[in-house]
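All protein chains but one are shown in place.
Coming up: chain A.
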Amino acid sequence: MTVEPFTLPIARPGPTMFERFAPGAWRVFIGLVIVAVLMIFIAPVAILIVTSIRPASGIYYIWRGTEFTLQNYVEVLQQPQILHAMFNSFVMATLATVVSLGVTVGSGYMLSRFTGRIQKTWFATIYVFRTVPYISFVLPLYLVTTNLRIYDTYLGLLLPHIAVHVCFFSWLMKGFFDSINPSMEHAALIDGCTRWGAFRRVALPSAMPGIAALSILSWLWTWNEFLFALILTGQRTPMITSTMAQFVTETGTEWNLMSATAVLAMLPALLVTIFGQKYVIRGLRM
């Protein structure tokens, strides 16, 4: 005699009014929402790109007309200031990323692995100074850099960038190390590794994926940063964001050239979004 296998029936909520009278309408609605979301996030970028490939006479009512040109890019790239600014931003973003990661990796490790008064004080310090609005120390930094004669130089912009990264990156680095099981390091210590060796050979490699993600974001944030560039640099060391802002707020009429500049300034962001999205998502989740 065989016994029929008995499974508990799963109760389902009955069809809603909506489903009963308009089957499939929900899916159509979701589809429309998705299209709307895509439009909302693509439209401004698309408008900018289209404007940048229109001749000066064609930027008004950019959806009409069929003349396209790369002349705007040629004209923009012929201005030495724009190229100079892009080069400066590139150097600054790279330097700031390398140095800030180097400076904060130790601090994050310490926050994650040690306990005690120093650790507590340091954690409180970085929390408190993360709440300080940038303007509150960039404004006086203008005086400091002028007095140290490093105003409008790489150094004068680099050091404040690192200072502002210290708080946030230490916090993130703590997160990376928190997610790694410390027993590996204990094992390394028992096997005769020094504390430094355990950090360098065991903890650091395991934290690498997080650090790589953070480095990409850090590079982008420095490239995109505006307030520091506006206050701490001038004619000698222009940054791409402040140069662009000058375009927009001062001249404000040559939208085809402005758009071309903006697209050039957006290029790293577009590349990272397309090719490095895995890292961006990982970094932002931390």
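Everything that follows uses one rule, which is that a residue touches a chain if its C-beta (ideal position, glycine included) is under 8 Å from a C-beta of that chain, and two chains touch if they have at least 3 such contacts; residues count from 1.
Rule of thumb we're sticking to: contacts and distances are computed from a predicted model.
A.B. asks: Assuming one chain is omitted from the figure, identify its UniProt name from "Small basic protein", "Bifunctional protein PyrR", "Heterodisulfide reductase subunit C" or "Carbohydrate ABC transporter permease".
C.D. replies: Protein name of the absent chain (UniProt record): "Carbohydrate ABC transporter permease".
A.B. asks: Any idea which of A:V91, A:L139 or A:M184 touches the chain not displayed?
C.D. replies: The single option touching the absent chain is A:L139.
A.B. asks: Quick one: which of A:L77, A:A163, A:L189 or A:L204 touches the chain that's been left out?
C.D. replies: Answering carefully, the residue with contact to the hidden chain is A:A163.
A.B. asks: Over the whole complex, note the residues of chain A touching the chain we left out.
C.D. replies: So the residues of chain A touching the unseen chain are 8, 10-13, 30, 33-34, 37-38, 40-45, 47-48, 51, 59-63, 102-104, 106-107, 109-110, 114, 118, 122, 125-137, 139-144, 159-160, 162-164, 166-167, 170, 220, 223-227, 230-231, 241, 244-245, 248-249, 255, 258-259, 262, 265-266, 269-270, 272-274, 277, 280-281, 284-285.
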